[in-house]
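Following this message is one structure expressed as structure tokens.
A single protein chain has been omitted from the complex, and every remaining protein chain is retained in its original position.
Per-chain residue numbering starts at 1, and chain names A and B are given in the order in which the chains are listed.
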Amino acid sequence: MDRIPILRMGSFLLVTIQVDLYDRLALTLEADLVQMVNKTQAKGVLIDISAVSIVDSFMGRIVGNIASMSKILDAETVVVGMQPAVAITLIELGLPLKGVHTALDVEKGMALLKTMIGDEEADESEEDDSVAE
Amino acid sequence: MILSLSKDSVSIQREQDVVLFRNRLKEVAVKIKMGLLNQTRLITASSEIVRNMLRYADGGIGLIEVVSRGRDNGIRITFTDQGPGIADISLAMRDGYSTGKSLGLGLPGSKRLVDEFDIKSKMGEGTIVMLLKWTR
Partner (left out) sequence: MSATSQKVLQKKKKNILEYWMSHQLSDDGLREDLISNEDLRIQSEELIDVLVDNLSETNSIDLHAESWDPVIEILGGISITRARQGFSPRETGNFVFALREAILQVLSEEIKSQPEVLFEESRKIGRIMDHLSVITFETFIKGREEVILRQTDEIAEISTPVIRVWDGILALPIIGTLDSSRTQVVMESLLQEIVETGSGIAILDISGVPAVDSLVAQHLIKTVSATRLMGAECIISGIRPEIAQTVVHLGIDLSNIITKASLASALAYAFKSLKLEVKKANVLTKI
């Protein structure tokens, strides 16, 4: 059965989606990714969708699910490289992907993850009483 | 007056057919020089309908037509299924309403993405959804 490969880079997981996802493939990815986050204690998940030309409400929901599930496991999710046409279509469809962080490309996404995790660690070391939302 | 220039019928029975259908649609859209944004809108909208068809009606048929009206060209897709039908169409067209476990964006969302949208349904007989998108 087809699977989308998940790469590990330090404390981050990197997924590059190169094919059009059909439902089962997307659901498998969701399950695999959550397992991997748990197993590797990853702090961040980076999903590159620059090669994806269509994101419908189902796909959008999977991405949202991955972000929420990773969040519970203490990992941030960044989606990078969304095509302009896909972004406009998602907005018109009524799916703004709330709670998912985005960046223009993998490099900027990595930088974003690092600052987010860095901030968190700084907060922890300062033992600040305020909990980040 | 809308003229139909070509017809292409695609049967949708399995999950993988979704990708096949998209590719067929993409080919037609490229042939009539539809812009990338409108292509994406149309393919996403039909993706929603195809998904509904698979989930609620065990598949059906998608008819892809190239149509023209005056100087405009476009694509019209008619989805026909023999599923259980939709009890209350106005409710199904409302954002966030779903009898399944989805987000309930399928029908209202795809309506927002196309230029013309029509849905007819008869309980116990099936549902017909029509989408139309002009190239410009």
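Simple rule for what comes next: contacts are C-beta pairs under 8 Å (C-beta built on N, C-alpha and C of every residue); 3 or more make two chains touch, one makes a residue touch a chain.
Please read these numbers as outputs of a predicted model, since none were measured by experiment.
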Option touching the unshown chain, where A:T16, A:S57, A:S70 or A:Q83 are the choices: A:Q83
Sole residue of A:G44, A:G64 or A:G109 that reaches the chain not shown, by the stated touch rule: A:G109
Residue ranges of chain A at the interface with the undisplayed chain: 79-84, 86-88, 90-92, 96-97, 102-105, 108-109
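By our rule, only the chains that are shown with their structure count from here on.
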Cα-centroid distance, chain A relative to chain B, in whole angstrom: 29
Residue ranges of chain A in contact with chain B within the complex: 20, 22-24, 53-58, 60-61, 83-86, 88-89, 92-95
Chain B to chain A touching residues, read off their complex: 15-16, 18-19, 22, 36-37, 39-41, 43-44, 47-48, 51, 95, 102-103, 105-106, 108-110, 112-113
